[in-house]
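In this view, the complex is presented without one of its protein chains, the others remaining in place.
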Amino acid sequence: METQTLIRLLDLIGIGVFALSGALMAVRLRQTLVTAAFFALVTGVGGGSVRDLLIGAPVFWVQDGAIAAVCIAIALTVWVTPERWWQGQLLEWADAVGLAAYAVFGTAKALAWGVPPVPALLMGVITGCVGGTIRDILAGVPSIIVRPEVYVTAAALASGLFLLLIWLGAGTPVAAVVGALAGFALRGAAIH
Amino acid sequence: METQTLIRLLDLIGIGVFALSGALMAVRLRQTLVTAAFFALVTGVGGGSVRDLLIGAPVFWVQDGAIAAVCIAIALTVWVTPERWWQGQLLEWADAVGLAAYAVFGTAKALAWGVPPVPALLMGVITGCVGGTIRDILAGVPSIIVRPEVYVTAAALASGLFLLLIWLGAGTPVAAVVGALAGFALRGAAIH
Partner (left out) sequence: METQTLIRLLDLIGIGVFALSGALMAVRLRQTLVTAAFFALVTGVGGGSVRDLLIGAPVFWVQDGAIAAVCIAIALTVWVTPERWWQGQLLEWADAVGLAAYAVFGTAKALAWGVPPVPALLMGVITGCVGGTIRDILAGVPSIIVRPEVYVTAAALASGLFLLLIWLGAGTPVAAVVGALAGFALRGAAIH
C-alpha cells in the first residue's frame, strides 16, 4: 500500500469511529436524529479541526463535502438500526480505535506541515483526545481524559512510537501501523 | 432592502440577542458587571468566531471595535435595569432568535466563501449552536444541546430551508427570511 493511501486511511478511520462514538452517545441520551448527526460530526471532525487550526492548515472537512456526509450517514445508520446492535462496550472500543488512528495521523500531518517533533507529538495527542473530550463535555459526562483509565498515555504512546520509528529510519507505513496498534493495545487493556 | 444589508442585519441580530442571553445568564448567577460583559461577548461572538476560523475568514469582531462595544453596552443595560424587566423566558426567546438568525447567516457566509452545500449547512448549525453552548458550559449548567428540547434541529431547519430555497431559485432575502422564521418557529414551539 502506498504511504499516502495508508495515511489517508488512518484519517478516515479516525473520523468514522469517532463519529460512531458520538452518534452512540447521543442515542443513549435519547436525543433526536439531528442531534445525533451533530454529535457524530463534532466528535468525528473536532480533533482534526483543532489540529488544522493550530498548524495553520485549511480545515480539512470544510471544503470536502464527502466527510460531513459520511458522519451524517453513520448517525443515520446508528439511528435506524436496533439499539441492541450497539450495546456493551462498543462506544469505548470505537473511541479507542479513533484515538490511536487520529494520534498517529495528527502527528504525521503536523510533520508534513513542518512542525518540529515535540509539538508534532503533542499535536497527535491533543487532536486524538479533542474529539472525545468535546463529545463528553457536550453530553455533560465526566471528560474521558480524567476518568481513572489510560487515555492520554495511549495517544502519547501511539504518537511517540510513530516518531521514534521514523527517527530510527523505519518507513512511514511501518511506523504508522506499529504506533497505532501499540496505542490501541494500551487503551484496549485499560477498557478490558 | 438590499441583500447585503439583510445579511448584515441577521448577523447583528444574532450577535445582539446572544449577547443579551449571555448577560442575562451571568446576572442570574449573581456575577459582577465585568463578568456579565465577558459572558455577553463570548456568547455573542463565539459562534461567529468558530465559523470564521473554520472557513478561513478573518475573525469578524477582532478588527471591528464596534461589535465588542455593542456587546459590552448590552451587558451594561441588563446590569443597570431592574431585574424584573428580564424575567420569565426572555433568555430562552433571545436564544431562539439568535439561533435562527445565526444559522442562516452562518450558512450564507460559508457559501460566500466557497464552502460546498453540506458543510455550509453544518457551518450554520454549528455556529448557531456554539454561542449558547459556550455560555452554558462556562456557567456550569447542562448544555442546551442535550436538554430534551428541539434545538439543533431548529438550527438545521433554518439552514437547510435557506439552502433549499436558494437551490430552488429564490432570492437570498426571501430564502433568508423564510429559513430564519421557520427555525425560530420550531424552536419557539419547543419553548412554549
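Per-chain residue numbering starts at 1, and chain names A and B are given in the order in which the chains are listed.
The rule is simple: a residue touches a chain if its C-beta (ideal position, glycine included) is under 8 Å from a C-beta of that chain, and two chains touch if they have at least 3 such contacts.
None of the values given here were measured: they were computed from a predicted structure.
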Listed residues A:12, A:90, A:152 or A:177, member touching the removed chain: A:152
Selected from B:76, B:139 or B:164 as touching the chain missing from the view: B:139
Given A:29, A:54, A:69 or A:90, the one touching the chain that is not displayed: A:54
Given A:115, A:139, A:165 or A:180, the one touching the chain that is not displayed: A:115
Contact set of chain B toward the excluded chain (per top definition): 29-32, 34-35, 38, 41-42, 49, 53, 58-59, 61-65, 68-69, 72, 137-140
Touching residues on chain A - with respect to the absent chain: 53-56, 110, 114-119, 122-123, 125-126, 129, 133, 137, 142-143, 145-146, 148, 150-153, 156
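Here is the rule we use: only the chains that are shown with their structure count from here on.
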Centre-to-centre distance between chain B and chain A (centres being mean Cα positions), rounded to whole Å: 29
